[in-house]
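Got a structure for you, questions after.
Missing here is one protein chain; the remaining ones are kept as they sit in the complex.
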Amino acid sequence: MIVIMKVNASQAAIDRVQFEIEKLGYIPRPAPGESRTLIGVIGPKPLRGKQHLQALPEVSDVLDISTPYKLASREWQPQDTIVKVGNTSIGGNKVSVIAGPCSIESYEQTKIVGEAVKSAGGHILRGGAFKPRTSPYSFQGLGEEGLKILKQVGLEVNLPTVTEVIDTEVLEMTAEYTDMLQIGTRNMQNYTLLKEAARTGKPILLKRGMSATVKETILAAEYILNEGNEQVTLCERGIRTFVDHTRNTLDVSAIPAFQRLSHLPVIVDPSHAAGKRHKVLPLALAGVAAGAHGIMIEVHPNPEEALSDGPQQLVPADFKDLVDRTRMVAEAVGKRLD
Amino acid sequence: MIVIMKVNASQAAIDRVQFEIEKLGYIPRPAPGESRTLIGVIGPKPLRGKQHLQALPEVSDVLDISTPYKLASREWQPQDTIVKVGNTSIGGNKVSVIAGPCSIESYEQTKIVGEAVKSAGGHILRGGAFKPRTSPYSFQGLGEEGLKILKQVGLEVNLPTVTEVIDTEVLEMTAEYTDMLQIGTRNMQNYTLLKEAARTGKPILLKRGMSATVKETILAAEYILNEGNEQVTLCERGIRTFVDHTRNTLDVSAIPAFQRLSHLPVIVDPSHAAGKRHKVLPLALAGVAAGAHGIMIEVHPNPEEALSDGPQQLVPADFKDLVDRTRMVAEAVGKRLD
Amino acid sequence: MIVIMKVNASQAAIDRVQFEIEKLGYIPRPAPGESRTLIGVIGPKPLRGKQHLQALPEVSDVLDISTPYKLASREWQPQDTIVKVGNTSIGGNKVSVIAGPCSIESYEQTKIVGEAVKSAGGHILRGGAFKPRTSPYSFQGLGEEGLKILKQVGLEVNLPTVTEVIDTEVLEMTAEYTDMLQIGTRNMQNYTLLKEAARTGKPILLKRGMSATVKETILAAEYILNEGNEQVTLCERGIRTFVDHTRNTLDVSAIPAFQRLSHLPVIVDPSHAAGKRHKVLPLALAGVAAGAHGIMIEVHPNPEEALSDGPQQLVPADFKDLVDRTRMVAEAVGKRLD
Partner (left out) sequence: MIVIMKVNASQAAIDRVQFEIEKLGYIPRPAPGESRTLIGVIGPKPLRGKQHLQALPEVSDVLDISTPYKLASREWQPQDTIVKVGNTSIGGNKVSVIAGPCSIESYEQTKIVGEAVKSAGGHILRGGAFKPRTSPYSFQGLGEEGLKILKQVGLEVNLPTVTEVIDTEVLEMTAEYTDMLQIGTRNMQNYTLLKEAARTGKPILLKRGMSATVKETILAAEYILNEGNEQVTLCERGIRTFVDHTRNTLDVSAIPAFQRLSHLPVIVDPSHAAGKRHKVLPLALAGVAAGAHGIMIEVHPNPEEALSDGPQQLVPADFKDLVDRTRMVAEAVGKRLD
């Protein structure tokens, strides 16, 4: 439920309604607006007491919300959220470019890529230090050493950084070294990790699960927002279908779907969806044409020697070309990439 | 197999190799090129005799092709096919706009839409006269009366026309009234219809089946090409997935996949994939950004009164806006919509 | 809508209500029962006039039916349909075994299999004469020669026969030679074929489309029933999913779903779902345990030499073993296979 206070209700009135909500066994979450305050009513118990709240003199209306999420919904916040990441931001009228190697393999590799990302016009440097791998025998990442390299290169090329956090044990360490935390597709419904990552206060890049619906993805974001962290960016990265010509099927229609239901920015990751280099460019352009707030691209100086996901990583020159083309499509749809 | 003749082989040499192919029990399909002729080797029997053909003096090489299609493949024809439809064409550097009502309901409705399509810059007028409907109790189309209306309006607004042909019984009639024949998603593997539609000589718009792979779709096109009709346009219209926020999931990555494997032009149908009006625009733009040679859009003067698929049809004003935005994206990716 | 007449309403009363239904622009379809008559109200127009019909004195009630199908629904006919095929039947408490080669390749091959099917306890002999193949270059079947062989072997081993009919052009010929007509998975929504096959009066084996929902499959059956042919058997044969360890995913839960919604018998085809021999047995047993009225199995004397679908065909000895095990499971769930 959402309680809509009367216009210009006093703080005392707001406090009183919050007290009533608590008496009913729920948690009130006030959202002060320019002219009036909304109060989200949250609680593990089946929601009751709508009539009681409606009868309070300070209350204008009480809405049952049909969507199971609240804080992430457009009803709750009509204007777009802008997520701040270091010296840049994601959302609004801007197309952000997040790029870097799949795995951080060495300082040299990361430095080459970091400079390439910066000079091509990228905004955030990505790189994996802990890799969740389907096989226990695959390369699992450099760990803390990788985090240190990422941070150092980020400082040297003046780009904020994002890296995947794979469990609560390395969460604190990961949060110390990077500007934004990525929750991977396999962890989208790892609720403990969502909640604890939220509590670090860092902006979160939340990847859609491989078989998650749009609604389930927004509900995962709701776990983060419900901890008081509103800096969430959603990421469409392809879904599991019967299709065999790509690794996953990039669900471009999810971009307008997310944007209609939620105020959170949405980016696309064409690299993981495509699985192959030559499809990364068309999917990146398609994502931006459909309204994405950004793209995330894997770049490697020597993809054929990469320790993970070689076939989908771009060399720096192709990446530069991709950013230039993306900029033109961004402008064609009334956005800017600068 | 494909037999590659020596450069400037004489007609007698080509004839002789064809004769040898026939002796082996296959059908030869010569494809004369500027400097050399290729001969496709087609046959129901397991392919044998490669060594025999390779030993012929006029033969440069014999390729086993790993793909199960030949005539539709890039190996067979490296340059893009341009499909001619009345006074326009599909393919190459151009973005074509095919638009019209889902069902032809009356002359008045079709005329309003036809004029809107023409004035917005559309190239081909579409409209359904025979509707394949999931329920036997749904509106099944106006039949021949619908075909007459479509033809008349096409002539009046000076646009070639395309309509779906649903079975071999109405094929001849449908071919008489329209410039291009559409094979619908449910009929993509109706091989009898594919072959007989091919024999009319009309250009064919072949929609991908709802659960067909890219390879299966190209194989369906191969049935048409194998009848000697090379005027085939493929159409990505969305696939069946677990996703519930759209009717079907537009598989944008199929566009570069088709173009890599085949020389046939590929358009997208965002209307059927989206199922809802507000997703038609972003999906159309995404399709063109990913490299589609055209878009197919449903337009209706009063979508809420449409006899079929109302929720996904655009009003003329929104359609005009969509064409204008599509033009900008087309130019951003180096194509033109004029 | 369904009009429920009063108990023992006279024929004159029934006629009068039918006349009123026709005046409203619909088609009445009376279904006389033991004590009262139901009248299905069918029509292409949006259904109106419920109140008018409800006001007629002879009418007990008028039901809006939420399901888009009528004749195939359990509401319309609560008791199970028994489909008669030659000297046997499908449905009720019995588990039917339909078996034979994927393609009829020769009299000798078919005779060996026919005798194996008969001696193992099978009820219907199957075999393909016209094969719908994904590639135009694959073996397309023996055609009429195949139909003749199937009929002859059926007579010699005293089993009725079923074969796939692939288009309306060979429909009459196919219907002359066989006892039951199969509509294949690719043709489930080939509505012209459904209607014309229905009109032959032959029992129809309708395979679920590879990506058809349960509801869409029942609607395809409705096309047949709406032509006055009630002898329809549904067949679950596997659906398209992301899964890669089988060709298609046998949707066992569709069996109780069909049976809850419809009175038509349902069999399973584990051969096509499995794609591989060693999965045919467990899937056949699973289907019968879940309530299927029968199984359809591919049998070949030398699967490795089969002209189509070799890897999924059983040799006669393994087929005999499968029937014996299926019989035990049938009895464990209160049915019989004899």
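Every chain is named by a letter (A, B and C) in the order it is written, and numbering of its residues begins at 1.
We take it that a residue touches a chain if its C-beta (ideal position, glycine included) is under 8 Å from a C-beta of that chain, and two chains touch if they have at least 3 such contacts.
Here the structure is a predicted model, which means the values were calculated and not measured.
> Quick check: which displayed chains does the absent chain contact?
Hidden chain contacts in the full assembly come out as A, B, C.
> Among C:A273, C:I297 or C:L322, which residue is in touch with the absent chain?
Only one of C:A273, C:I297 or C:L322 touches the chain omitted from view, namely C:A273.
> Considering the complete complex, identify which of C:L155, C:V243 or C:A317 is in touch with the unshown chain.
Checking each option in C:L155, C:V243 or C:A317, the one touching the absent chain turns out to be C:V243.
> Looking at A:K6, A:R36 or A:R240, which makes contact with the chain not pictured?
Residue touching the absent chain, from the options given: A:R240.
> Among A:Y69, A:Y177 or A:F319, single out the residue that touches the unshown chain.
A:Y69
> Using the document's definition of touch, tell me which of A:E75, A:D167, A:D318 or A:E331 contacts the absent chain.
Touches the omitted chain: A:D167.
> Could you pull out which residues of subunit C are in touch with the chain that's been left out?
Residues of subunit C in touch with the missing chain: 211, 213-215, 239-246, 249-257, 260, 273-274, 278-279, 282-283, 285-291, 325, 328-329, 331-333.
> Going by the touch rule given at the top, which residues of subunit B touch the chain that is not shown?
240-242
> Across the whole complex, list the residues on subunit A that are touched by the chain not included here.
42-44, 68-69, 132-140, 166-169, 186-187, 189-193, 210-211, 216, 219, 222-223, 226, 240
Keep in mind that, in the parts below, only the chains that are shown with their structure count from here on.
> Which chain's C-alpha centroid is most distant from that of subunit C?
Between subunit C and the rest, the longest centre separation is with A.
> Measure off the straight-line distance from the CA centroid of subunit A to the CA centroid of subunit B, and report it in whole Å.
Chain centres of subunit A and subunit B, defined by C-alpha means, are spaced 38 Å apart.
> Express in whole angstrom the distance between the two chain centres, defined as the mean CA positions of subunit B and subunit C.
Chain centres of subunit B and subunit C, defined by C-alpha means, are spaced 33 Å apart.
> Taking the mean of the CA coordinates per chain, how far is subunit A from subunit C in Å?
Using C-alpha averages as centres, the distance is 48 Å.
> Could you say which residues in subunit C touch two or more other chains, in rising order?
Answer for subunit C, listing residues that touch two or more other chains: 240.
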